[in-house]
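Encoded as structure tokens, here's the structure I'll be asking about.
Missing here: one protein chain of the complex. Every other protein chain is in place.
Labels run A and B following the written order; every chain starts at residue 1.
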Amino acid sequence: MIPFDYQRAASAAEATGLARDGATFIAGGTNLLDLMKLEVMAPSRLVDINRLDLGGIEDTTGGGLRIGALVRNSDLAGDPRVRSSYPVLARALLAGASGQLRNKATTGGNLLQRTRCYYFYDTAMPCNKREPGSGCQAIGGATRLHAIFGTSDHCIATHPSDMAVAMRALDASIEIEDSAGNRRSVAISEFYRLPGTTPHIETVLKPGELITAVLLPPPGGTRQAYRKVRDRASYAFALVSVAGVVEMADGRMKRVALAFGGVGPQPWRNAEVEALLEGKAPSAELFEQAAGLLVAKARTQAGNAFKVPLLQRVLSATLNELTKG
Amino acid sequence: MKTELTVNGRRERLDADARTTLLDALRVHLELTGTKKGCDHGQCGACTVLVNGRRINSCLSLACMHEGDEIVTIEGLGEPDRLSDLQQAFLSHDGFQCGFCTPGQICSATAMLSEIEAGWPSHVSDDLDRTPELSSTEISERMSGNICRCSAYPNIVEAIKEAADRRRG
Partner (left out) sequence: MALHLKMDERDDCDRLDAMAQKIIGTPIDRPEGALKVAGRARYALDMLPAGACHGVLVRATVAKGKLSSVDKDAVMALPGVRAVIADERLLRNPAQGMAGEAPVQGVSDVAYFGQLVALVVADSFEQARHGAQRLKLTLSSDPDVVVRPDDPAADLESPDDQKSEMGDLGRAMVDAAFSIDETYTTPPHASAAMEPHASIAEWSGEKLTLHGSYQMLPFNRSELADALGIDEGNVRILAPYVGGGFGSKLGISQEAVAAAIAAKELGVPVAVAMSRQQVFEGIMRRSETRQRIRLAAGEDGVLTGIGHEAWVSNLPDETFAEPVTQATPFLYQGAHRLIGQHIARVHRTCAGSVRAPGEAVGLTALEIAMDELAEISGIDPLELRLRNIPDKDPTEGIPFSSNKLSEALKVGAEKFGWSERSGTPGTRREGEWLVGMGMASAARVNMLIESKARVTLTGDGVARIESDMTDIGTGTYAVLSQIAGEMLGLPIDHVDVHLGDTDLPRGSGSGGSFGAASNGTAVFLACEDIRNQLCEKLGCDPESLTLKDGHAISGNQRLPFSEILQGTDLVGEGHVEPGKTEEAVRQATFGSYFAEVGVNAVTGETRLRRMLGVFSAGRILNEKTARSQCLGGMTFGIGMALLEELIHDDRDGHIVNRDLAEYHLPVNADVSGLEVVLLDERDGWANPLHAKGIGELGICGAAASIVNAIHNATGVRVRDLPATLDKVLEGLPPLS
């Protein structure tokens, strides 16, 4: 960990003002400090935003929720409104990390988690995300954790969050404030960038911009499920996960939102799959067709090819669960 | 970097490198060595302490971020001749072997019981809205952030059940 200048901000304006060259915000710090100890990340200044007033969960006038960026994962999962109206989000949060980490990790920080790619974590390895232009050692290496969608020849890393997968299925938007105090809202679908030739740039956040909240639209009368598949029973990152939100009407799927974790550089969605399903009556054949469509463009490595059949099966099972009865 | 915080009920003034984690501040600066460093990356739980009543991994927090916070470590939960209910239950159920992960396990369990009392659901709760039960499955899931290579897990679960029963009266 390199020496850094530590600043505790009292307001968003102060925080964004302090966040100049080489500075990073620190909230929970559960991923940032992990990476700083390894010097995978080496900010010259830490702006501690924990004292900012961003820890609340409020109802929005539109019937949704506004989740402050500093709301801890455990508080968000425990919130009665989240538990009853956004169970996919509560389930995703509870499937992630450990009790201790959820007490510390924040909503904003969770969105910005870095990949768990082994090669990103080892500073002796080339990694375009950590050191642009150095190459990708994961390609051709150990790839159990790696992506099958949205990859490039420069990076095949996954986004490790469970929470963000649920938020993607819920069509969340992310509220951002810049140093001039301007606020903008970015749909989660627009928030993350694909790796392309610049895998080190992961989101549309500009330097100094601060996530202040996540906005959830009203849940509607939807059925929700989050299913996570992992190597051990708890405290492990997803091999694949599916967040599903389905609204049924007259025995048909009126609206379908499906997001996938463990398979892409960002929480993954596939509009074609949803379009195929919407308006149709659930059936095993249809689900199989949807699953086939989902993986049609998968690009695999030796170590993650199993994710193709696995994802198809998990998608079918999740759709089945969401539409039965 | 100066930081004032309360540890086990005592006001403490730290003057440490900003890079000092809460874990190293406790162990090296305050000489409270009960809290252990098993991985230093939030992957084992040996460093679990209570901050303002909540369990966290002290290795993934900087001491300077805890200005004004109330910290409780294993040393604050009991003493060898005055053990807390959980400590006593860990002892009588052999909820440890080498003992290295044990302070973290006990701090974690202490806060975990409060989380259940507060009605927080877990990954294995069938119903997110109902008060969770204190079943073995619930305890195991909630204690999965504390790794024990000796694998006292079955005994840890039994110890927690017994202490929880006593707590409920």
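Here is the rule we use: a contact is a pair of C-beta atoms (placed from the backbone, for glycine too) under 8 Å apart; a residue touches a chain by one contact, two chains touch by 3 or more.
Keep in mind that this is a model prediction, so the values were computed, not measured.
Novice: List every residue of chain B that touches the chain not included in the displayed model.
Specialist: That gives, for chain B, the contact residues 17, 19-20, 24, 27-28, 31-41, 43-44, 46, 73-75, 77-81, 83, 87-88, 90-92, 94-103, 106, 124, 136-137, 139-141, 143-157.
Novice: Suppose we count only contacts with the excluded chain; which residues of chain A make the list?
Specialist: 1-3, 37-39, 116, 118-119, 121-125, 137, 140-142, 144-145, 229-237, 239, 284, 288, 306, 309-310, 313-314, 316-317
Keep this in mind: only the chains that are shown with their structure count from here on.
Novice: I'd like to verify one number: the distance from the centre of chain A to the centre of chain B, where each centre is the average of its C-alpha atoms, in whole angstrom.
Specialist: Whole-Å distance between the two chain centres: 28.
Novice: Under the stated contact criterion, what part of chain B meets chain A in this complex?
Specialist: It comes out as residues 1, 17-19, 21, 40-42, 45, 48, 54-57, 60-62, 64-65, 67, 108, 111-112, 115, 118-123, 125, 128-129, 140-147.
Novice: Flag every residue of chain A that touches chain B in the complex, lowest number first.
Specialist: 1, 3-6, 8, 26, 28-30, 33-34, 37, 46, 48, 50, 74, 77-78, 80, 83-84, 87, 90-91, 94-95, 97-101, 103-104, 233-235
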